[in-house]
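Missing here: one protein chain of the complex. Every other protein chain is in place.
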């Protein structure tokens, strides 16, 4: 049904692609374009993109109101994201790779989200710890990325509600590469794979997980959680019960 | 042993007590003084206090470095707390009552921490869901507060790591009144009881829980989590394993 | 799509209805019939029923293989459920009311699942703590049952993965009335409402939650978790790395 299609906004910092030739070769139109195209063609979602250098970073209140789930990739310009936009992003988010260092992620989780890292083109193997979960649909016991940047523990995050993937790295580290949390009425998924020079977002397992996660995280209700209503009239009568206590 | 005494800093907004006579009657020297005195005399902690109107709200880097656990009460002036101080408070915190609306709490949890409320002097009964936990030591199946402000669900918080107390209110609501989380290497406890006009911080069960919580939450290590170290030299040799893949 | 309809087996002990006239008046054909009929007509599920006194309690391997999710109600004859059948029930289960004392529930959770109780026809109000969750779809801030048996804390369960409902009782207790856990690849939901004499399973909110829960808990994969496979051939070459250590 048209009206039930998941509406995804793929957000990308989109700076590396414009500044570094090696990145432009991998993602000539930006990695958001590659991710968006896959979510459209494979998953059939209603997809738009937004980038840092657009007004309001492409994330006006209107855009967010029409977004069921956001994917977030940033790296070299985390600090340029306006706080007002960060505060606005309180809905379902799939945070990708170096998005671990974004204001959006840290604001939602409440931690520094720090980790250890190394760029050595090493192999990563992502083990599937949650074979019955929506996010791992179609994924086997594990999948591999032949050359990646390493992210290692300790990852400074709150204990995930559920741990979906744990990575093994050739150089000796491990990492919680797929984690879910909830905030407000929204769902959050962090997914480690992705880098500006390795062609990670052409990998079919990676794209499948992003699509699964977007479907799972898409917001289900549109209820704000900002206000503290005063409930003047109690549901039950107050006072008579106090007689029990002789007050 | 002297050197192992828990070092607590009791923070209080300390405005209601100075502005409202009815509050001043209950807490003539501020509610921080009452809490601090109890933690000193009963629990034997090394206690200092700090308040909003002191420079840096009394929470200089030096003070925080010498603090194992902070208790936090604020209400009418949450917005006046400087962001720089909020960012500094990344250690163990016991958040009290209306501190649910503080920047510190929201920053650590990542949610709005909203709730429903009513001031009608109704009875509250806090049920102990975690009889084996350090925080409930000395507390029975439940304890009661004869007259309190009501806080009701839905409380906009991340799922607690463990739920310690659930409150029953005379007017018909329930509330997750004792909850624990972890952030960074620090422990957080939210404890609902407390109000500026009801004499809640003279209640022995309430004071006992605060002391238990301070002991439990006191930070155990002093390790920062801000940095993302680059680990250039892998622990295991990289590259040879790639031969398996014919790369 | 026909082939995607959730296949539910509604299990009922079905003894009270046959022995006690007052119960037979409320549920003349057994409470399983009422629940099953609602799941069929309202939710459109593919529903069958099974009861204690059928061979293998109606839960042969074949029946379970064709079941995506089981609902479980028992009370006076928990001890008569054969252990072999209990061991077989390792899939998605919605455990109802006095099913808290069943072998199935205790075996899956690993606790005694004890609680406090009282039959006094008092009012219960179930607060919705998870408005964005699949299980609460269509449920508002709370719903009420005018006359129920009371179940009170402390409920001896493992910390739920997510707490969905908390009940307020007129007599002063609270209870975690809706809780989810996962075991193996299956999902479990415990839902407190229900009783043999109060007509709880005619309540539309209760029926809606049971339907939502059945849809949410329906098993997604059919993979056993009994075996410990020996993986003789490592994925990565072993031994050469040991050279690092001079072994």
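The chains carry the letters A, B and C, assigned in the order they are written, with residues numbered from 1 in each.
Following the convention adopted for this analysis, a contact is a pair of C-beta atoms (placed from the backbone, for glycine too) under 8 Å apart; a residue touches a chain by one contact, two chains touch by 3 or more.
Remember, it's a predicted structure, so these values are computed and weren't measured experimentally.
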| item | value |
| --- | --- |
| Options B:55, B:79 or B:132, residue touching the unrepresented chain | B:132 |
| Of A:24, A:77, A:120 or A:163, the one touching the omitted chain in the full complex | A:163 |
| Which residue of A:21, A:62, A:141 or A:226 touches the chain not shown here | A:141 |
| Contacting the left-out chain in the complete assembly, out of C:74, C:101, C:132 or C:178 | C:101 |
| Touch residues of chain B, complete complex, unshown partner | 125, 131-134, 137, 161-162, 170, 182, 184-187, 219-221, 223, 235-236 |
| Touching residues on chain C - with respect to the absent chain | 90, 101, 107-112, 114-118, 120-123, 146-147, 150, 152, 156, 158-159, 161, 170-173, 181-184, 225-232, 234-236, 238, 241-242, 245, 247 |
| Touch list for chain A against the chain that is not drawn | 125, 127-129, 131, 141, 152-155, 159, 161-163, 166-169, 172-174, 176, 236-237, 240-241, 243-244 |
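In this text, only the chains that are shown with their structure count from here on.
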| item | value |
| --- | --- |
| Cα-centroid distance, chain B relative to chain C, in whole angstrom | 35 |
| Between chain A and chain B, centroid-to-centroid distance (C-alpha), Å | 28 |
| Junction residues of chain B - those touching two or more other chains | 152, 154, 159, 161, 172-173, 236, 241 |
